[in-house]
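The structure follows.
A single protein chain has been omitted from the complex, and every remaining protein chain is retained in its original position.
Order of writing sets the chain letters: A and B. Residues in each chain are counted from 1.
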Amino acid sequence: MPSGTITVTSTRRFELIDITRPISQAVATSGCVSGVCHLYNPHTTAAVTINEGADPAVRDDLVTALTTIVPFNLPYQHQEGNSPAHVMATLVGSSATIFIEGGTLRLGTWQRIFFCEFDGARTRKLHWKILADGA
Amino acid sequence: MPSGTITVTSTRRFELIDITRPISQAVATSGCVSGVCHLYNPHTTAAVTINEGADPAVRDDLVTALTTIVPFNLPYQHQEGNSPAHVMATLVGSSATIFIEGGTLRLGTWQRIFFCEFDGARTRKLHWKILADGA
Partner (left out) sequence: MPSGTITVTSTRRFELIDITRPISQAVATSGCVSGVCHLYNPHTTAAVTINEGADPAVRDDLVTALTTIVPFNLPYQHQEGNSPAHVMATLVGSSATIFIEGGTLRLGTWQRIFFCEFDGARTRKLHWKILADGA
């Protein structure tokens, strides 16, 4: 089954980047009619999530909340200074699974797929893999 | 392979609703003996999780904790007033994957599946899809 990797470039330390378009294109190109599309982030200070894309304020609010919820002033032992980013990676998660039906991603009305950068700016990768279900 | 949608009706703003029964019924009806059952929440202020169902206090404690962990008084830019719900959606996650073996969901002894309402009361949808593994 088809699989691949997209490249994502962040411009800030914390940033949610809408990757719905390249993932939708991968699904269209695959020819898969029915199945699931798995997304996998191979980085330890980044993540992938699905949330509202209609109002860009939501992705900014997510950054505002995450950088408040995860403390920056704890006695972290990891010496790179990015322990909060590692914590966010675990809270948000390294993978997402989206259904494919009728040859397209079955996202909700307001849903978009976001790559979550927690230690940018950087160039990152996100892997995708499609499993058809034979329907 | 079989897929479908269940409807979930919440009665409070924050509420965890046990959906184990309809998902188990979908698995039974599908005839799948071995595989995985993917669950997908198409809403941006809701989520799906697996946690203890034996004591109803646990689901209430989850609401108590989430509404404490996620701040309500941040300078959120999204004007609908439900930014904390969007944050909870990303923290808890939009999908869950449960194994199917012997024709039934392989949940742990105390585990139940919960639809997480963070912006109710509303009527919501949850999609499921079964991938058999040919075992």
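Everything that follows uses one rule, which is that contacts are C-beta pairs under 8 Å (C-beta built on N, C-alpha and C of every residue); 3 or more make two chains touch, one makes a residue touch a chain.
It should be emphasised that the depicted structure is a prediction, and the values quoted were computed from it without experimental measurement.
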| item | value |
| --- | --- |
| Sole contact to the chain not displayed, among B:Ser24, B:Gln77 or B:Thr97 | B:Thr97 |
| Sole contact to the chain not displayed, among A:Ser10, A:Thr64 or A:Thr97 | A:Thr97 |
| Listed residues B:Asn73, B:Thr109 or B:Thr123, member touching the removed chain | B:Thr109 |
| Absent chain, residues of subunit B that touch it | 34-36, 49-52, 55, 57-58, 60-62, 64-66, 68-69, 91-93, 96-99, 101, 106-111, 131, 133-135 |
| Those residues of subunit A which, in the complete complex, touch the missing chain | 1, 3, 38, 40-44, 69-71, 74-80, 83-84, 86-87, 89-91, 93-95, 97, 127, 129, 131 |
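The rule we apply is simple: only the chains that are shown with their structure count from here on.
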| item | value |
| --- | --- |
| Rotation angle superposing subunit A onto its copy subunit B by C-alpha atoms, nearest 5 degrees | 120 |
| Computed distance of Cα centres, subunit B from subunit A, in Å | 19 |
